[in-house]
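What follows is one structure encoded as structure tokens, with my remarks underneath.
A protein chain is absent from this complex, but the other protein chains hold their places.
All chains are identified by letter, namely A, B and C, in their written order; residue positions are counted from 1 within each chain.
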Amino acid sequence: MIYFRSDYSQGAHPKVMDALAKTNMEHHDGYGLDDHCFNAAEMVKSLIGKPDASVHMMVGGTPCNVTVIAAALRPYEGVIAPRSGHAYFHETGAVEGTGHRVITVDGINGKLNPSMIDKAFDEYEDEHTVVPKMVYISQPTEIGSIYSKEEITAIKNKCDERGLYLYIDGARLGAALTSKYNNLSIQELAGLCDAFYIGGTKNGALFGEALVINNPAIDDHFRWMIKRQNGMLAKGRLIGVQFEALLEGGEESLYYELARKSNELADKLKTGLEELGVEFYSESQTNQIFPMFAAPVVEKLEEEFFFYRWAPEENGKIPVRFVVGWGTTAEDVDALLDAVKKF
Amino acid sequence: MIYFRSDYSQGAHPKVMDALAKTNMEHHDGYGLDDHCFNAAEMVKSLIGKPDASVHMMVGGTPCNVTVIAAALRPYEGVIAPRSGHAYFHETGAVEGTGHRVITVDGINGKLNPSMIDKAFDEYEDEHTVVPKMVYISQPTEIGSIYSKEEITAIKNKCDERGLYLYIDGARLGAALTSKYNNLSIQELAGLCDAFYIGGTKNGALFGEALVINNPAIDDHFRWMIKRQNGMLAKGRLIGVQFEALLEGGEESLYYELARKSNELADKLKTGLEELGVEFYSESQTNQIFPMFAAPVVEKLEEEFFFYRWAPEENGKIPVRFVVGWGTTAEDVDALLDAVKKF
Amino acid sequence: MIYFRSDYSQGAHPKVMDALAKTNMEHHDGYGLDDHCFNAAEMVKSLIGKPDASVHMMVGGTPCNVTVIAAALRPYEGVIAPRSGHAYFHETGAVEGTGHRVITVDGINGKLNPSMIDKAFDEYEDEHTVVPKMVYISQPTEIGSIYSKEEITAIKNKCDERGLYLYIDGARLGAALTSKYNNLSIQELAGLCDAFYIGGTKNGALFGEALVINNPAIDDHFRWMIKRQNGMLAKGRLIGVQFEALLEGGEESLYYELARKSNELADKLKTGLEELGVEFYSESQTNQIFPMFAAPVVEKLEEEFFFYRWAPEENGKIPVRFVVGWGTTAEDVDALLDAVKKF
Partner (left out) sequence: MIYFRSDYSQGAHPKVMDALAKTNMEHHDGYGLDDHCFNAAEMVKSLIGKPDASVHMMVGGTPCNVTVIAAALRPYEGVIAPRSGHAYFHETGAVEGTGHRVITVDGINGKLNPSMIDKAFDEYEDEHTVVPKMVYISQPTEIGSIYSKEEITAIKNKCDERGLYLYIDGARLGAALTSKYNNLSIQELAGLCDAFYIGGTKNGALFGEALVINNPAIDDHFRWMIKRQNGMLAKGRLIGVQFEALLEGGEESLYYELARKSNELADKLKTGLEELGVEFYSESQTNQIFPMFAAPVVEKLEEEFFFYRWAPEENGKIPVRFVVGWGTTAEDVDALLDAVKKF
């Protein structure tokens, strides 16, 4: 069985595992108050060019999203998000579990734009209605698309106009940064939002995300919030060690390299499928692609390959998702293309 | 200034005030454990023909909605509602404040139908997604429309198929029950849902709603839930006394009489406006109507009448809301029609 | 049956009922945005000598406590309270329902002191522990004792030293203000806390409390908080009208008069019982007293009088609670003393 199921189906990149093994017998204080976490935080700040940012080593993406939202909002405030956004769609109501509404808007190709933010305010009146206070977006989105520099700048300007925080979910940030379609550097992105995270889980780590908070209003007692929201890891050093391994070298680091390779293989797969006349469900610019096949083809492919059926059959075609991870090989892609060729 | 602002701009109907005055010096145990509350509950059960129902005298509509939802749902469960529904639109996130998502669907003329419930389930996958467990609707809706017997039956059947509770917000239930378009008796309505309330605040009471719970799973420790959700009134007897006055006589009671009169005057107003060629924003069947006027007309009317501008100007017309309350007089309606006639 | 059960077993004082009847047919905008509420708020500010305070007309005591606490605290913060305090003991976890811990300390005669506040901080360490941020006390306490001016000043100083808000639950504030043991005026009390309320329910109103917020940090978007926490009354004017009637005349008002009379009758009852050799469970200074009787005496008294057994039998005596309300008469007290005399 060849996996195109997700970019977190394997463990960590061998270099990350080596770093964990090498530091395993060191003694450190717990909960992220150790030299590896401190050093990784410095590496992040250096990479993004923001010496004053606050960086927290987090266990996963949901803890990042939920903790930032719960820390930033007053009880009657809500966060605007595309209905397909992870914080709304795939977190079992964890945000609402902290008492806050996710105010959904219908995105376009997974993306939000300034006029959608305005539209969310149509629902805001006075003390009888939830106050929109934050915008949540993902870069790249859940369906592989990315925001251009101009698009995020426009969203940021709208947020400033409306008095909103902007938070960017970077679960697959590496894939956005290294996409050939991307024109937004991590430094620019960091300068356009109040908080974002650099996702490790889906790009070579066992687990872990580096959360960056630019806005002190959100960062106040943030470690208390991490603990209260269930996200504090006893051996926090594990996340620090992994990010040291991933980010060493900045834009020449393993983090960029793995993401770039994933994008390239995904592009090869996409191009290959296009040449075979396959149609696509959405336009992806990163390491996830969403081709559509007739049901018998899907069933046949499922005998050899492990992947998600993404959406219900429509007009005789089933959209599926192929994800290229850091461990996916050119041979895997060739095998998949060969299999499709047979139909 | 003549009020068409809301159906809760005056105090209580004089007969209700009389009942409060007459019982004022009685001593009773607190928190709704008194003979007036017990008696009013029996009157409700008799009216709806459900001797086994549980009836709670509640302070207001939001406490009804929030407490029922918080009592019925497990933490990861959500409630499906039209986006225009009160529990989503006008309660400042009080439902989310109890940790539950309101799963919104776009209603038609303010109403939900079975296919919208199915659609809400498109977002449900597995442990990563909120479990829909309840449907919330209002009878009549926020924009004055009512569900027919057939429509609510279809919704109830879909709820049964999907394993959902059905809860009906009856803030203006009297207006629905006495609408000339209505074909659903209160006994039938009570038999088609797990819980609903008979709204007093908007139909002659100072405040208070009679909440009916048919499903014991929702009623478990419900008084604990009322207290925990901030809705327990020390002198609970006040609500009991008012509902005694309102419901005496069942379907011949003051409650029905006041609602019928409001509907009739609203109909007179609507017909009068139609004869003047006025267009409407939505089709109302109860005591709220939503005509549209050019901005200068609205401004002129606002000099003499107090009402809401309902929605932003569209195609040169502003939708407004006129509400006829139990205290509105035929003279008030004539004055408004006369004023419109001048344009 | 003669009631010594509570000070909220009757309706409103006749003058309050008259005010409600007189204003009943007026039209007003809803939710507390009406002239009666505005006027009552001005009367409160004038009485307490704080023109800049923010005053909210609230439905009940639990909504005051819960909304203030939820508005004031960040998610990881808690409120220090005596374990016998109402917000901990008698609100079914409503405070925890908003996500906040009530950090309990053992009071003395129902009261808290600065060293107990220090003790609460023994539990505070760092990001693994709840941050104490507010002190909650009641004036008078649940068991009828009152804080002196010196005692509250000492608590306030400790709060300032520790960076804590001070909130005072005034459910029976009138009884404290008019106690012959009291040396703290309402103006002084208002100057020593961040928020407090003047309780109406237990001193002549049908319901309603006038909440005073001195600290703008707590008052931010407070009306949004009231709605979100289930406490917004549609016909808010009802509370305004009642406080107009209660507070007219300031320290010569009905509010002071009713409380003073209750205290005097309670004192008469207490003195009478003392003369009969009755022992007391706690030392009360207001309108609630807690004598102890042998079980057969209690049972006999219960045939004619309605009151609470307060605590389990100890050393052959059962502590009971007699509460004197605004409607209690000298005859009621005499009857009770006569009954006790028989043993």
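FYI, a contact is a pair of C-beta atoms (placed from the backbone, for glycine too) under 8 Å apart; a residue touches a chain by one contact, two chains touch by 3 or more.
Only a predicted model underlies this, so the values are computations on that prediction, with no experimental measurement involved.
Displayed chains that the missing chain touches over the full complex: A, B, C (touch as defined at the top). Contact with the chain that does not appear here is found for just one residue of A:41, A:66 or A:278, A:66.
Only one residue from C:10, C:92, C:203 or C:229 touches the chain missing from this view: C:92. Contact with the chain that does not appear here is found for just one residue of B:36, B:156 or B:228, B:228.
Listed residues A:89, A:197 or A:224: the one in touch with the omitted chain is A:224.
The missing chain lies against chain C, touching residues 75-76, 78, 89-93, 96-102, 104, 122-123, 127-130, 312.
Remark: the residues of chain A touching the chain excluded from display are 1, 3, 5-6, 8-12, 14, 17, 20-21, 23-30, 59-63, 66-67, 91-94, 97-98, 201-202, 206-207, 224, 227-235, 237-238, 306, 327.
In the full complex, chain B contacts the hidden chain through residues 31, 70-71, 74-76, 98-99, 127-128, 131, 220-221, 223-228, 232.
Keep this in mind: only the chains that are shown with their structure count from here on.
Hopping across touching chains, the smallest step count from chain A to chain C is 1. Fitting chain A to chain B on Cα positions gives a rotation angle of 180°, stated in steps of 5. In summary, the pair chain B and chain C forms a contact in which both copies contribute largely the same residue numbers, shared numbers making up over half of all those used.
Per-chain CA centroids place chain A at a distance of 42 Å from chain B.
Taken residue by residue, chain C touches two or more other chains at 98, 224, 227-228, 232, whereas all remaining positions touch fewer.
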